[in-house]
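The complex is shown incomplete by one protein chain, all other protein chains being positioned as in the whole.
And now, chain A:
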Amino acid sequence: MISSDAVLGPDHVPGGPAIRLGGVVKRYGDVAAVNGLDLDVPAGICMGLLGPNGAGKSTTMRMLTAQSRADAGEISVLGFPVPAMSKQARALMGVVPQHDNLDEELTARQNLEVFARLYRVPRRERAAAVDRALELAQLTDRQRSRTVDLSGGMRRRLLIARGLVHAPRAVLLDEPTVGLDPQVRQQLWTLITALRDDGVTVLMSTHYIEEAERLSDEVALMSRGRVIARGRPADLVADHAGVRTEEFYGPPRRLAEVERIAADLGFTTRRTGPSVSVLRAEKITPQARERLGQGEARASHLEDVFVLLTGETVE
């Protein structure tokens, strides 16, 4: 690990973050897609970027490859300042875009061969790198099929393998499982976890709570172009929503009453359609219980934190 740090950029500090964004702003006309974003991604972890559609996740990813240029702020990837030394950073980075841009006319193998060259995999290692990527994507027996003939799940696996063909140090995954069925999603989760276990830094955006919770060592909650909270998923939940949440159902009058009493008792609540959720329900004392009544208890999760902090829902 120490010797291979030599390939990292001039801004790299040993043990420092793999990806760093400070005060980053990106405007499109009047829209601030990213609006003062600060985020450090420690080397070797999987960081989940969780936020609803339009939060600025894809824009952030594109700025990390210099395909989008920030209006303000500082960015570095693997120690290389971006965009100044972005090309060096891109050589060490794998990118899996939100929208599939595979070459449909080419075979699975050819898609990988082209990217092995673009990523400068040396000639003598190229065939082995492509074989390994095919194995990763479980497409070894479909390598001669044209991409247009592959299923949605296969294409997604190929897209991910394409970003890994050069054994990158960091990988950007932009909503890697969106629109896939649960079985394929499960396969990809295994793949992403294995990557992280191998020491690759993973930055993965998602608007699926479960995905962020299951895969990420840390999550950054993103809303309106900013990171509003970050930490280990369990810590975030414990800090903001406690252990348990209780859902109270009933007619509107009853819900209003629950909200009033909970506020009176010092509890945080949120409305979710037909129910009122009372956070930190483990703190409800027997006396409080008499006034509040009994709700349906469940474990608190990241969605509770997200709604609490932003007033928005994620999914």
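Quick note on the criterion: a contact is a pair of C-beta atoms (placed from the backbone, for glycine too) under 8 Å apart; a residue touches a chain by one contact, two chains touch by 3 or more; residues count from 1.
Convention: contacts and distances are computed from a predicted model.
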item	value
Per UniProt, the name of the complex member that is left out, chosen from "Acyl-CoA dehydrogenase family protein", "Molybdopterin synthase sulfur carrier subunit", "Transport permease protein" or "Cytochrome c domain-containing protein"	"Transport permease protein"
Which residue of A:Pro17, A:Gly79, A:Pro168 or A:Gly242 touches the chain not shown here	A:Pro168
Absent-chain contact - pick from A:Asn35, A:Gln110 or A:Thr272	A:Gln110
Of A:Asp30, A:Asp141 or A:Asp198, the residue in touch with the unshown chain	A:Asp198
Absent chain, residues of chain A that touch it	1, 4, 7, 28, 62, 65-69, 87-88, 90-92, 95, 97, 99, 101-106, 110, 113-115, 117-122, 132, 135-136, 138, 164, 166-169, 187, 190-191, 194-195, 197-200
